[in-house]
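Yeah, one chain of the complex is gone here, protein chain that is, but the others are all in their spots.
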Amino acid sequence: MAFAAFGGGAPAKDNSASRKGGPIVLALLLPGMIYLGLFFMTPLLSLLVTALESPDPSGAIGAYFYDVNFGNFLTVVTSYWPQILRSFGYAFAATVFALAISYPLAYFIGVKLRTSPLIQRLLLTLVIAPFFISFLLRTIAWKQLLSDDSAFVSLLHALNILGPTQFFIGSDAAVIFGLTYNFIPFMTLPLFTNLERLDTRLLEAASDLYASPNKVFRKVTLPLSMPGIISGTLLTFIPIAGDYVNASRDFLGSSKTSMIGTMVEADFLQNWNYPSASALSVLLMGLILVMVTFYVRKSGTDDLL
Amino acid sequence: MATSNAFAGADLELIDIRKDFPGFTALDDMDLTIPAGQFFALLGPSGCGKTTTLRIVAGLETPTQGQVMLGGKDITSAKPHERPINTVFQSYALFPHMTVLDNVAFGLRQRKVADAQKLAEDALNLVELGHLGDRRPQQLSGGQQQRVALARALVNRPSLLLLDEPLGALDLKLRRQMQIELKAIQLEVGLTFLHVTHDQEEAMDMADIVAVMNKGRIEQMGAPEVLYDRPKTVFVSKFLGQSNLFVGEVVEKNATSVSIEVGGNKITVDKKRAEKHTGKIAIGVRPEKADFHEKKPKLGSDHIVIGPGEIIDIRFTGVSNQYLIDIPNVGEVTVFAQNVGKSPEIALGANVYVSWKVEHSYGLADLPSGSEEE
Partner (left out) sequence: MNQNQPEDPQLREVVKSALSSKVTRRAVIGGAIATSAAALLAACSPGGGKKTLKPAKDISATDKQVTWDNWPYYMDGEDGSFPSLKAFQKESGIKVHYNIKIDDNNTYFALIKNQLASGQDTGADTMCLTDWMVARLIDNGYVRELDYSLMPNVTKYLNSAYKDQFGSFDPGRKYSLPWKGIIATIGYHKANYKKLTGKDAPTSVEDLWDPRLKGKVEVLSEMRDTLGVMMMADGIDITKFTSDEFYATLDKFKKHVSSGQIRSIKGNSYIDDFKNGDAVAGIIWAGDLIGANIELGSEDLGVVLVETGSTFACDNFVIPMGSPHFANAEAIIDNYFRPEVSAQVALAGVYYVEPVDGVKEIVTAKEPALGSNPLMFPTAEMFATKLKQFRALTASEDKDFSKAWSDASNGVV
């Protein structure tokens, strides 16, 4: 399964302990199984059932009956394909930016600061600190800071980066900025836990073997930190693809930045079109699952450690 | 990038090297010359600065002052990857994300050597691991990993090969075997080897020249047998094998020898085998060079006789017995006697005299700690 990538470690070769089973093991597993069944499987199946419903013949808004209507999937793809593409485009861009910012940061904290654990812990706390404040509040704060009359936008105008009738809030850049900012810790922390354990003796060995610092990074550091990069990118890409707050018109977005989440929200809350909202959610899940599987296969995590 | 990789190795010269770390000085005014093609061992207890020396040579540490010269060229400020030097690390530091063969070929590929694959395979064959090329390092045993690390360094034909306690993690039997292999490989490829170890037997066994380090300095350097036969300091005499040391004022001096008086006994050393000729000095003798007698032996002036003293401990170590003799006013003296069935058997508590040839005495430059004030 694709999610083995999250473990980052070597697959256990010896499963004999778990095979022994026995009533105690089963009893210990039971709460987890019940939890998964009740709070994961049931809603998921409910979502699938809803995604297949058809509109009530009475035409009443919000009325649907149980059906096997795969047409809902076709409808959401044909009407929302730009939003679907945009979601993955934003998610890709924000993940790349988050990686570009987090990697040096995590490397600095996890490798360079090993000798001063106090500063290391302090910086790590600073990375997480903004998360003691609500996600929404932080995003609203950014909306204020980047508003049309802000110093930032004035600067962009002065530098002619933005035309006189162009502004930052509501642009693709604003949404990607918000997504990057809000999900950066999900990138930094897995990278940090990986790089913290990076064996620097291997880097010395590589430079001893004629690798320039650049080559040491590409041939040794980077491949060894792949498990961290993979879990970091998955932990950012997946929630970003489904995010609807940053791109929302009430936050950093506009009518031109709608993502899949925006459409799910609109269909569910405004249009009372539950089958469409469900079909879109299922589609999002399916697409992510396919992408993640492909990504993990392609990056060959099982080769790593 | 290194371009000249002399096949025969190059001279390494450390000039006046000092390395300070926050709070302590790891190396102090260190001068060292290793001639090309030598198997050179840096021997010392942990914390003596030998690994720091090695890392400075490899370029992994920058000296606070001093110069590192290789083949006459100053490489002090060269980056590790610019030095024609390779290291076999104590931890082996094999890349876990590459196959064994890719590990070995790594250096060659960095230098864009043609035929890297073939050369790496040859190097693996040299250490008899040709059949394990596509395994991962972590699938190999410790000894095998060590050999891969060696092959990975050797395949580059460096001017100088650094070995950082490469045998430390191996068990005794494997260690002996690897020592023999390493020596054989060095002879075969003719490179300059700088081997860092805390194992005196390993150093003596393998090296052409051994430098004994202590507290950031080289105490004494030379061929193993010379170091053993004529240690010049208390530290060297005790770190390399065992020593009986006697401390006393010089009471007699002539053209060829110097004598001290210890607890009523006269102990003599050849002048040319003594570092100091006046005042309070320490004279030593190796336990296996000494002998003991139940009656006071009648020996010429080329022998030293001290005693009598009581045998307070006897240990059977196989090929020889180790006797500990307590001589009043002198101290405890250790004597090794070959286990050749000599009779009569000497029992614990017997009173004996200890003797040795003057030519086996050596005079040290310093005094054992605790005897300076007497």
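All chains are identified by letter, namely A and B, in their written order; residue positions are counted from 1 within each chain.
The rule is short, and it goes like this: a contact is a pair of C-beta atoms (placed from the backbone, for glycine too) under 8 Å apart; a residue touches a chain by one contact, two chains touch by 3 or more.
Quick caveat, the model's predicted, so the values are computed rather than measured.
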item: Chains in view touching the one left out; value: A
item: Residue among A:72, A:95, A:182 or A:273 touching the omitted chain; value: A:273
item: Touch with the omitted chain, as defined above, among A:35, A:66, A:135 or A:152; value: A:66
item: Where the missing chain touches chain A, by residue; value: 42-43, 45-47, 49-50, 53, 56-67, 79-80, 82-83, 140, 144, 147-150, 165-167, 169-170, 249-250, 254-258, 262-263, 266-275
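Following the convention adopted for this analysis, only the chains that are shown with their structure count from here on.
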item: Mean-CA-position distance for chain B and chain A (Å); value: 57
item: Chain B residues within the chain A interface of the complex; value: 1-2, 58-60, 79-81, 85-87, 89, 91, 93-97, 106-107, 110-111, 152-153, 156
item: Of chain A, residues touching chain B in the complex; value: 199, 201-202, 204-213, 215-216, 219-220, 223-224, 226, 303-305
